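A single protein chain has been removed from this complex, and every other one stays in its place.
The chains carry the letters A and B, assigned in the order they are written, with residues numbered from 1 in each.
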Amino acid sequence: MIKKISNIVIKQLLTVSGAITGIAILFISIFLFKEGIGFFNSPAVEKGYSLYVHASNPINELSSKEIKEIFDSEITNWKTVGGNDEAIKIFRIDEIFQKYSEEELGKDYQLLPEKLGEEIKSDKNIIAYIPQKYAPTLTKGIKVLHIKHLTLSDFFLGKEWLPTATPSPLFGVMPLFLGTLLVSILAIIFALPLGLGVAIYLSELANEKIRKLLKPIIELLSGIPSVVYGFFGLVVLSPLVQKTFHLSVGETALTGSLILAIMALPTIISVAEDAMRNTPRAMREASLALGATQWQTIYKVVIPYAKSGISAAVVLGIGRAIGETMAVLMVTGNAAVMPTSIFNSVRTIPATIAAELGEAPAGGTHYQALFLLGCVLFLITMVFSIIAEIISKKKNY
Amino acid sequence: MIETKNINFYYGDFHAIKNISMKMEPNTVTAFIGPSGCGKSTFLRLFNRMNDLINNTRLEGECLIKSKNIYDKSIDVDELRKDVGMVFQKPNPFPKSIFENVAYGLKVNGVKDKKFIAQKVEESLMAAALWDEVKDKLHKSAFELSGGQQQRLCIARALAVAPSVLLMDEPASALDPISTSKIEELIHQLKSNYTIVIVTHNMQQAARVSDKTGFFMMGELVEYSDTKKMFLNPDKETTQNYITGRFG
Partner (left out) sequence: MNKKIKQNIAFFVFRLFSLLIVGVLISILGFIAINGIQVIDWEFLTTAPKEGMTEGGIFPAIVGTFYLVVGSLIFAVPLGVMSAIYTVEYAGNGRIVRFIRMMTNNLASIPSIVFGLFGMALFVNKLGFGDSIIAGSLTLGLLTLPIIIRTSEEALKAVPESYRTGSYALGAGKLQTIRKVILPSAMPNILTGIILSVGRVSGETAPILFTVAAYFLPSLPDSIFSQAMALPYHLYVLATSGTDVEASRPIAYGTALVLIMIVLFFNLLAAFLRQRLNKKLKQH
C-alpha cells in the first residue's frame, strides 16, 4: 500500500520535473514582464519630484522628452510645446537659496514651501522642478504639471538613453538596440567565412587524426568564460585596435565584434560541420563521378545540401552574440549614443543591464526600464532560437 | 577499351581484389556477377578511381582505358571521371531541379553556353528514355520523380558529359520490376554508343543484358566468357553451382 502511494508520488514528481524547463521559462517571462511593464505606468520624472507652473499657463501636461529639452534649453518658448508665445523661465530649487538667507527660510527649511509657492506664483512663464518634500503649501495661483506616462514609442523609438538625467530621464532604447545589432552583425560577418572555412576543412579535408585534434580545441574555445574573453580583449585586443587604426580609445564596436566573433566561432563551426557531414556519401560520389573537382562538389552539392544547417548556425551565432554580456561590456566602451562608426564606442542591451542594474533603485523607473530591456533581449533571443530550430528542420528541396 | 593487368587491391590488410586481368571490348555490355562481398563493386569502382576516396587503400597492377593507364601520375582524375560515367546502386539525384541535375556535369566542366546546355539536357534525357515523362516539369525538384525515373535521371546525368564508358553498380537493385525492365531496355539501346560495365546480383538480369559475363568470388575472377556460354555451359564447377543457385 505504502509502496503504491510512494510510486504514485514519485511519478507525479517526475512529471512535474519533466515540465521544469517550461515552468522556468514561464516564470522568467512572468517576472521579467511584470517588472518591465511597470515602466509604462511610471512617471517620467525622478521619484519624489514634481514640476510646477503658474496657474494661468494653458499647458497641463508635458512629455518627458519635452521636459528634458526645456531644461536643456533646447526649447525656450512655451509656444513650441503648444502654449503662449512667451519665453520659458526655468526655476531650480537652488535659486531660492541665493535669494533668501538660511534664517529667512526658517528652521529645517520650514518656510521653504511657502517661499517656493510665492516664487512660482510671481512669474507666469515659470517652470519649477521641486522635491515633493517641499511641495508648496500654496494651492491658488500655481499648479502641478501632469507628466505623460512613458509610451511604447518613447521607449522603442527614443534616440537617447539618459537614465539618470534630471529632471526627466530619457529611456530611448534605439542607440542600445542599434549598438547591439551593429556589434553582433559585424561579429557574424567576421566569424561566418572563418567558421565555414574551418567547418569545410574539418568535414571535407582534414584526416581523422587532425579532426580528432582540432575538434577538442574548438570545444575548448567555447569553454573559456566570457569574462576571460573580455579581459583578453581589454588588455590585448583593444590596445591593438587603438594602435592599428590610430584611435583615441581602443574600446570600440569593432573590438567588441572581434571578441564576439571569436566567441561565436565554436557554435558556427560545430553546427555547420554537423550539417555538412550529414550530406549523404552518394551525393558526393555522384558529383565526383561526373568529373567535378572536390571543391566544386563542396560548393555545388555539400553546401547547398547543408544550407539549412548552415543558416541555423548563423542564426544561433547571432542569437548568442546578441545576448553576450560580459565580454562586450568590457571592450565596447559603453557609450550609449547612436552608433555612427565601427570605430566609435557603443553600448549593447545586455551590457547596459549589467552596468546599470546595480545602481538603479529597485522598483524605480530606471529599474523597470532595465527589466524591459531584459524582456526585449529575452524575446529577441527566443525568436532567434525558434527560427534556428525551424530552419534546421526544413528540407532544402 | 578497358584492360586490367594483374590488379590487386587492398583495404588496409584486407586483400579485396586478387590478381585480376581482363579485357572489355568497345560497345559491349559486360556484366559482373558473384555473391555479395566478392569484390565485383570494388573492381568496378577502380575504373573511375572512385576508390581513391576511401582512406587506407592500396592498388597494384595496371588499369588501362583507351590504352592509357588511368593510375598514371599524368592522369587528371576529374577528366577521367568525365569520360567514365557512373550510375550508382541507389538513385542519387542532387536536391536540385531535373534540369539542373542533368546540366550539373556540363557546368562543373566549364560549359557556359546556355543553348548548348539546354540541348544536351534534352538529348541526354531522350537517350535515357525519360524526356517524354519530364519535359513539362524540367524545373521541378528531382525528388518528385519515382525511384525508377530518378535512376533514369541519374543515367541521363551521366550521359550528358558524353562519356565513352558507363559503369553501372547494381543500377536496378532498388527498383520495382517494371522500372527494372525499363532500365534493362535502356541498356540495350545505349550499347551502340557506349561501353557498358554493369554489376548485378541478379543473374537473369546479367543474362538478359550482357554480351560477356565475369564471375567473381572472394576477390578472384573465377570465369570470364561470353554470357551465353557462361549460362549454358560454364567451364568451372563453382560457376555452375552459383548460377544454378546452389550457394550465394
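Here, contacts are C-beta pairs under 8 Å (C-beta built on N, C-alpha and C of every residue); 3 or more make two chains touch, one makes a residue touch a chain.
The structure presented is a predicted model; accordingly, all values stated were derived computationally and were not measured.
Trainee: Which of these, A:Val45, A:Leu62 or A:Ile262, touches the one chain of the complex that we don't see?
Mentor: In the full complex, the listed residue that touches the missing chain is A:Ile262.
Trainee: With respect to the chain omitted from the figure, which of A:Val144, A:Ile224, A:Leu247 or A:Met338 is a touching residue?
Mentor: A:Ile224
Trainee: Just the residue numbers, please: which parts of chain A touch the chain that's not shown?
Mentor: Where chain A meets the chain not shown: residues 7, 10-11, 13-15, 17-22, 24-25, 27-28, 31-32, 34-35, 193-194, 197-198, 200-202, 205-206, 214, 216-221, 223-232, 234-236, 262, 265, 269, 293-296, 298, 316, 319, 322-326, 330, 350, 353-354, 357-358, 362, 370-371, 374, 377-378, 381-382, 384-386, 389.
Trainee: By the contact definition given up top, give the residues of chain B that touch the hidden chain.
Mentor: 78, 108, 110
One rule holds for everything that comes next: only the chains that are shown with their structure count from here on.
Trainee: Taking the mean of the CA coordinates per chain, how far is chain A from chain B in Å?
Mentor: Chain A and chain B have C-alpha centres separated by 60 Å.
Trainee: So in the complex, which bits of chain A are touching chain B?
Mentor: Its residues touching chain B are 207-208, 280, 282-293, 296, 300-301, 304-305, 396-397.
Trainee: Looking at the complex, which residues from chain B come into contact with chain A?
Mentor: Spelled out, the residues of chain B in touch with chain A are 48, 50, 53, 55, 78-79, 81-82, 85-86, 88, 90, 92-96, 104-105, 107-109, 141-143, 154, 157-158, 161.
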